[in-house]
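Let me begin by handing over the structure; questions about it come next.
Take a look at chain A:
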Amino acid sequence: MSFQNAVLGLVIERPGYGYELAQRINGRVTGLAVSGTAVYPALVALETKGWVRRRDPTARTGRGRIVFDPTHEGREGFDAWMDHPSPPLRGDLRWKITVATFEKLPALIEQTREEEQACLDRIELLTSDAGGPLDPLAAWAPTGRLLLQRTDVKELQMKIEALQEVRATMKQALRQRSPRG
Partner candidate 1 sequence: MSPRNLVWFYVRRVRARLVQETFAAVGIAIGVALLFAVLVSSRSLSASIAQLTDGLVGHAQHQVVARGPHGFDERLLTRIGSIPGVEAAAPVLQMQANVVGPGGHRVVTLLGADARLAELGGTLLHGWSGGRLAQLQALVLPTSVARPLGVRFGQTVTLEVAGRVRQVTVGAVVGHDDVGPLAETPAVVAPLQLGQQLTGMDGRVSRVFVRAAPDRADAVKRALESLAAGRLDVRPADSEARLFAEAAFPANQSAELFAGISALVGFLFALNAMLLMTRERRRLIAELRMSGYGLRAVLQVVVFDAVVLGVVASLMGVGLGELLSLHVFHPSPGYLSIAFPVGNGRTVQATTIILAVAAGMLAAVLATFVPLAAALRAQALDEVQDDGLDERSGRIGQKRWWLFIGSAACLAITTAILVFAPGSAQLGMGTLVGSMLLTLPVVLTSVLGFAYRLRRRFKSVVPMLAVGELLSAGNRSVGIAAIAAIAVFGSTAIEGAHRDLQRGLDPNAAELNRVAPVWVTPRGVSDTLPTTPFDPAPAIRALARDPSVRAVQVYRGSFLDVGDRRSWVIAPPRGARDPIPPTQVITGSVGHATALLRSGGWFVASQAIATALGAHVGDAITLQSPRPTRLRLAAITTNFGWSPGTLVLNADDYARAWATMDASALQVALMPGVSAQAGLRAVQHALSGQAALAAHTARQREDAARATTRDGLSRLTHIATLVLLAAAFAMAAAMGGMVWQRRRRLADLKLTGIGSRALWHGLLLESAILLGVGCTVGALYGLYGEQLLGRALNTVTGFPVAHSIGATVALGSLALVTLVAGLIAALPGYLAARIPAEAAFRD
Partner candidate 2 sequence: MNRPLLSLDRVSKSYWRGRHETLVLDEVSFELDAGEFAAIFGQRASGKTTLLRIAAGIEPCDSGSVTFDGEDLVSRARRRGASLHPRIGWMRREGPFLPSMEMLDYVALPLLRPLRHEEAHRLATRALRRIGADHLARARWRELSNAERTLVMIAQAIVREPALLIADDPTMGLSTTEREDVLSHLRDIAEDTGMAVLMAVPDVPDMLRSHTVMSLSDGELIRPTRRSARADVIEFPRGRGESA
């Protein structure tokens, strides 16, 4: 879902063909090596939904490349995805950040909040059954359990910290654009 929407976002940004779209994704997201063939299934699925369409074959460039353009429905679908929170703690926000435009920042800021809330929900869930003081000598099992819990929430901490940074940067960018704060 999210990858599809990210590809849609790129098409809306500027119409393109499969390989070129893959190059653009790789230019923005590090650590992923998206091949041209990986983009096609997403484009096909989007075309099936009627969110993108192949450009008129008469306008072919001569090298057999098929360029995709966004449809009106596609634009509406993309806006709906960007403006509304996706289910929390999944990769959606990541892709949204990748293809965001300045106008989308307020919505994204709100979504980082919701994402952070979801993290806190999980932490609070884990807190409910905290036991007595940690005493490795008395029994290892509760100690091990607590250590694992700590490790798990440490991952959430990283996520929270990352979200906070993203939000702070976005807020700052908005503030700089409209200096009255």
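Regarding candidate selection, all candidates are chains of the complex that A comes from, given by their letters.
FYI, contacts are C-beta pairs under 8 Å (C-beta built on N, C-alpha and C of every residue); 3 or more make two chains touch, one makes a residue touch a chain; residues count from 1.
Being a predicted model, the structure only gives us computed values, none of them experimental.
K.L.:
Which numbered chain among 1 or 2 touches chain A in this complex, counting any copy?
P.N.:
2
K.L.:
In the complex formed with candidate 2, which residues of chain A make contact?
P.N.:
87-91, 113, 116-118, 120-128, 130, 132-136, 146-147, 149-151, 153-154, 156-157, 159-161, 164, 167-168, 171
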